[in-house]
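Have a look at this one before I ask anything.
One protein chain omitted, others in place.
This part shows chain A:
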C-alpha cells in the first residue's frame, strides 16, 4: 500500500544531494527548523527538570495555593498544559516546513540544478 506512491520515481539523472544541501531553499529550511526546534527543546527540558530539582532541593513548592492544593500540583498541571501547547505549536509550524520541503523536492525533480 501507498507508502512509496507519494513522490515520483527518481529521475534518470542521479540527484546530487550535496548540491541540494547547499541550495538556498534547503539551507533556509534547515535554518528555520533549527531556530524553532532548538530553543523549544531546551525550554521544555529545563521546564521538566525544574520539577524534580525543585522538589528535591527546595520545599517552597509545598506551599498551599488554592485550599489544600499546593504549588507542586499546579506545576505538575503546567507540565501537562505545556506538552499540549507545544504539540499544537509544533503542528502549526511543521505545516510551514512541509510547504518548504515540497518546494525543495519539486526543485530536485526538475533537475536539482537551481541554486
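The rule is short, and it goes like this: a contact is a pair of C-beta atoms (placed from the backbone, for glycine too) under 8 Å apart; a residue touches a chain by one contact, two chains touch by 3 or more; residues count from 1.
The working rule: contacts and distances are computed from a predicted model.
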### Task
Name the absent chain as its UniProt record does, using one of the following: "Ger(X)C family spore germination protein", "Putative hydroxymethylpyrimidine transport system ATP-binding protein", "Cation acetate symporter" or "NADPH:quinone reductase".
"Cation acetate symporter"
### Query
Which chain A residues touch the hidden chain?
1-4, 6-7, 9-10, 15, 17-18, 20-21, 26, 29-30, 33, 37, 40-41, 44-45, 48-49, 51-53, 55-57, 61-62, 66-70, 72-73, 76, 79-80, 83-84, 86-88, 90-91, 94, 98, 101-102, 104-105, 108
